[in-house]
Structure formats: C-alpha cells, structure tokens
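The complex appears here without one of its protein chains, the remainder shown in place.
So, chain A:
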Amino acid sequence: MDDYKFLFKVVLVGNAGVGKTCLVRRFTQGLFPPGQGATIGVDFMIKTVDVDNEKVKLQIWDTAGQERFRSITQSYYRSAHALILVYDISCQPTFDCLPDWLREIEEYASSKVLRVLVGNKIDREDREIPTHVGEEFAERHNMYFLETSAKEAENVEKLFMQIAEDLMKVSRFLCDN
C-alpha cells in the first residue's frame, strides 16, 4: 500500500551541466547515468521515503539549466516547497552564477521555500571552489549547504532525506498551529 501522508515538491535549479539530473537519478533510481544528455524543459521523478515512520512523497522536478528554457523552468519554482540550487565545485562560473539564480528564485519562488545549496561533483580532483567558500555563501544567503557526488552516491540520500525531514517539521508545525 502506498498511501502517503506528506507530499512535497522539490525543484532543482542551477547552470547547465552541474549534475542536477544525475543527482535526481541517483536518488530516485540509484544509478549514475554516464553521458547524460542535457535536460530539455523539465523532467519529473517521484520518490517516496520514510521519515519518522511516515510516508513522505517527494515530487522532484528537474529543470533544464540552459538559458533558453528559463521561461518554462521558472514557472515550476512557484509551487515548490524546496529548491535545490546546484553548482559544480570544479567549475567556477557555475558558482559565480549563484547570485543570478538567487535573484530568480527571489522573483519567482514563494518566499517560504526551503533553499538548499549543493556543491556537486566532489569526486572530481580539480576542485575550484573550496568547501568553506560554498559554506559562507550559503550562510550569507540563509541556505542549507551540502557537498555531494552523484557519481559516488555521496550525500545524495542525505540531501533529500534532510529536505524531507525539514519540510515535514515545517508542515507539522503549521498543522499544529
């Protein structure tokens, strides 16, 4: 029986090629697709997890990073409960774009949205963004921070579980009041 108590919408955003789709695939299907092509428009995945013996359904919307799909991807921000902003720790430009992404989130997403900053690809040797830089940025902008590797399955589960727990807490809190 798969009835769920909570349904949360999670949207992944970030520059093209930072590994959004791979994170989702790793989490939902437990695999790392080598040679994953660029996402077109929006992709959709679902995963039900157990948090405190409650079923929590995560609707994960994986957006295209390419500029030209911005209009459709933005439209998915609005209903999101959590936004995962992904950058590539081995690629400075993807980090430099974060303020732009935040501006977009500010504009299109709900103000109560849970925001998580994720530095992906920590399996790579050629790191360009030190962990503390990412941490500071996240702190400055009041976001959670996590470094992951979709390839090595590092912190991926943790990322989504944490989001599920946090969102559950928030919605429980709201229910109680």
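One rule holds in what follows: contacts are C-beta pairs under 8 Å (C-beta built on N, C-alpha and C of every residue); 3 or more make two chains touch, one makes a residue touch a chain; residues count from 1.
One rule holds for everything that comes next: contacts and distances are computed from a predicted model.
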Completion exercise
Given "Protein EFR3 homolog cmp44E", "ATP-dependent DNA helicase II subunit 1", "Rab-GTPase-TBC domain-containing protein" or "Cullin family profile domain-containing protein", the protein name in the UniProt record of the chain not shown would be "Protein EFR3 homolog cmp44E"
Practice task
Have a look at A:Asp43, A:Glu104 or A:Glu135 and name the one touching the chain we're not showing.
Solution key: A:Asp43
Problem - Absent-chain contact - pick from A:Ser71, A:Asn142 or A:Asn177 - result: A:Ser71
Problem - Identified contact with the non-displayed chain, of A:Trp61, A:Tyr87, A:Trp101 or A:Phe160 - result: A:Trp61
Practice task
Name every residue on chain A in touch with the hidden partner chain.
Solution key: 1-3, 29, 37, 40-46, 59, 61, 64, 67-72, 74-76, 78-79
